[in-house]
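The complex is shown incomplete by one protein chain, all other protein chains being positioned as in the whole.
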């Protein structure tokens, strides 16, 4: 599906930029910027592939993801003094990435015969594990565990997808509805500054 | 073996509760409580399965573990203002989990043709890696690397199990002795506040 692949690349670049930006703010060197860009972009999908047993993972089978992430990270590093201007617009691309990654991760897990809950979790993991690794490497509590409707937007989308799938909805329809749900929830959460109940 | 499965579920619930409780104390949101509950409960066994090459891991093959962990984590979140009352009794269930996880992890690794040292380490990893990931996500040095006879009780049990196995002891006997060793050591360590030599 060519549109899905294009959206996947958009999301990958946005994730790589967000990872590189965390590295810049944490005053890492060029190598750190590259590593955080790469793991944020491909870490979630790679971990999903490790768990469902599809080895080597997508990121080592189609190196486009690696090259794209490196270019995005280098771009952020090179333009780091003007990056704040694009930080907010980038959140929209990031949200598109979220919706795409949920659909790719959840459907892949279903195709690998995982159960509904497992598949939904793999969808969430595809979106979030890269950012979790990024935050762990930057030595901070992962953002998604603390605040913001981010992972929960992914969870809503992946649960919707497995529910629709179990009712026999054709996959393109289910995928489209799930992605739209994730992207809408995420953009609303940014706009209205939503958060989950805290401890 | 039905008794082993029942004990496995008891341990899983106790581990999930301990993970959720760390998340509550670190003031994470509801999603963080779920994630820390899940990774603490199934992280060790999942990493073991990744390493021995049994994919997808147990936690994605039998979703009971996932559902149980989620219920345990939600229960802790809902009763977080009264949780301290059960914190100490929970340590006993946690110790039962340790003994069970050592036996499951070590015997599985032996069945996958690992050597004795590797199998013993997989037994320890089944018990401890979930808690290590929990602490890394909570941005603290893993508890088991710092103090308490916890991992070392597991190591004693898994070494005993591989030693008995190498002497030809029937597995049920070896498993029972190993589990009893781990649970006894751990309960004594809690009672007498034992710790290992420090640097």
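Just so it is clear, A and B label the chains in written order, and each chain counts residues from 1 on its own.
We take it that contacts are C-beta pairs under 8 Å (C-beta built on N, C-alpha and C of every residue); 3 or more make two chains touch, one makes a residue touch a chain.
Predicted model only: the values in this text are computed from it and were never measured.
Touching the missing chain, out of B:60, B:132 or B:159, is residue B:132. Taking the complete complex into account, residues 50-53, 112, 114-118, 121-122, 132, 136, 139-142, 144-147, 151-152, 155, 195-199 of chain B touch the chain not shown.
Looking at chain A, the residues touching the absent chain are 23-33, 35-36, 38, 46, 50, 55-57, 59-60, 63, 66-67, 77, 80, 136-139.
Basically, only the chains that are shown with their structure count from here on.
If each chain is reduced to the centroid of its CA atoms, chain A and chain B end up 30 Å from each other.
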